[in-house]
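Selected chains only, in their assembly positions.
Letters A and B name the chains as they come in the text, with residue numbers starting at 1 for each one.
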Amino acid sequence: MKRQNLIILTGLIVLLPLNAQEKKYPERAPMTPAMTEYWQPQPPVVTPDPVPSDAIVLFDGKNLSQWENSKGAPAEWTVHNGVFTVKKGTGDIQTKQKFSDFQLHLEWRIPEGIKGESQARGNSGLFLQGIYEIQILDNYRNETYVNGQTGSIYKQTPPLVNAMRKPGEWNTYDIIYTAPTFKKDGTYRTPPTVTLLQNGILLQNNTIIRGTTPYVGFPEVKEHGPGPIKLQDHGDPSQPISFRNIWIREL
Amino acid sequence: MKRQNLIILTGLIVLLPLNAQEKKYPERAPMTPAMTEYWQPQPPVVTPDPVPSDAIVLFDGKNLSQWENSKGAPAEWTVHNGVFTVKKGTGDIQTKQKFSDFQLHLEWRIPEGIKGESQARGNSGLFLQGIYEIQILDNYRNETYVNGQTGSIYKQTPPLVNAMRKPGEWNTYDIIYTAPTFKKDGTYRTPPTVTLLQNGILLQNNTIIRGTTPYVGFPEVKEHGPGPIKLQDHGDPSQPISFRNIWIREL
């Protein structure tokens, strides 16, 4: 740097403190990598195959010993060939065990050759904590009201996309559910939320559930505790839905 | 209580029903089912197999045409047998395309017979929008600092569990990412969030990402727009990690 420039620059340096650079703030003290590393507690080890080692298997292909009907009597749906199938008129079935926050895996199949349209075609439902319905329906080339199609929070929020497989093929549901907490007056302190993937494709992304999912009228908020996984016998004329490979991990 | 008072009180009790119960609130008018049913817009139809029909395939087993190195030159990692493998010293690679909100599927494999411990064993990383690192590491029977193990938001949030498969086996990552929005001052208006499943098991549940994921020091918040998927060449001595079957769906 030449002398002349230096003088000018010095002038600048002298002036600057009177303006912007006058204010010199302390720097954050330097750190070492180990300061941001912590070793405990180590997350639990979960072996993923064939089902997660910390999962409760709700159906292993053999029997419905983990399920009951809504009156507490044995579940009467039909077990055959490693799957179970809705038995019309025997009513909904639900797990004996109750859950709060969970990850749930479940597979379901619409029978090949199914007939009917809109809601009258392969209609069932999965009730989170026995209360909040995630629709199960054959929407393969079958349109219905969008807040009632497969993967909707029934009569509330439609799915992001329609990711149906054909009748006769198995669909998977992977669900992450967070239970609500309640205020003293019985309203939600924190609402329930659900993330849902069907066949590996995102349908609900941490969606807030606004209350119950009635056929007629609005969602309502009612205080409740842990609840079962419930599956719906929709009472449709024929062509029942089948389920298999159901497990749940408490979060 | 004196007799006289009692009488008066009784009078009040008798009167109360004429007051308190007098207040009859209107009932909500009854509704019909069709009032809570809407048909439009119909969610897009996405066929799920073999990859979602609306996904951008980032690696189809043949070449790295969708990827580049951090200088914009062709990605030099090794493609072989339908997978690609980190080529030590060639640097990180990233997608040419940039993304905001997305669902990402990716599979990765630690080589069989890997050696080393803690972070020095099968170390790579997946950077969301090129910035936020989700750790990739061999944590099969290998402990490290928990906010640096596989599935952690690096140096921030450990995974809920350790769901590793053995070296030589493929691990899957299914990621749902929501990009941040920024205030005028460059801080987060809404922070980025991530949900992560490894091998189908939940590791991160809509976890808030607090900023960058540096090796030394704190997360920092810097304004940014859409960014690539970036994979890390960690420069470890040997035993490189392989990847396959990568697709992304913009949300």
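Keep in mind that, in the parts below, a residue touches a chain if its C-beta (ideal position, glycine included) is under 8 Å from a C-beta of that chain, and two chains touch if they have at least 3 such contacts.
Remember, it's a predicted structure, so these values are computed and weren't measured experimentally.
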| item | value |
| --- | --- |
| With 2 chains placed, the number the full structure-file assembly comprises | 4 |
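We adopt the following convention: only the chains that are shown with their structure count from here on.
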| item | value |
| --- | --- |
| Centre distance in Å when chain A and chain B are each reduced to the mean of their C-alpha atoms | 14 |
| Residues of chain A that touch chain B when the two form their complex | 28, 31-33, 36-49, 52, 54, 103, 105, 143-149, 155, 158-165, 174, 176, 178, 193, 195, 197-202, 205-206, 215-218, 249, 251 |
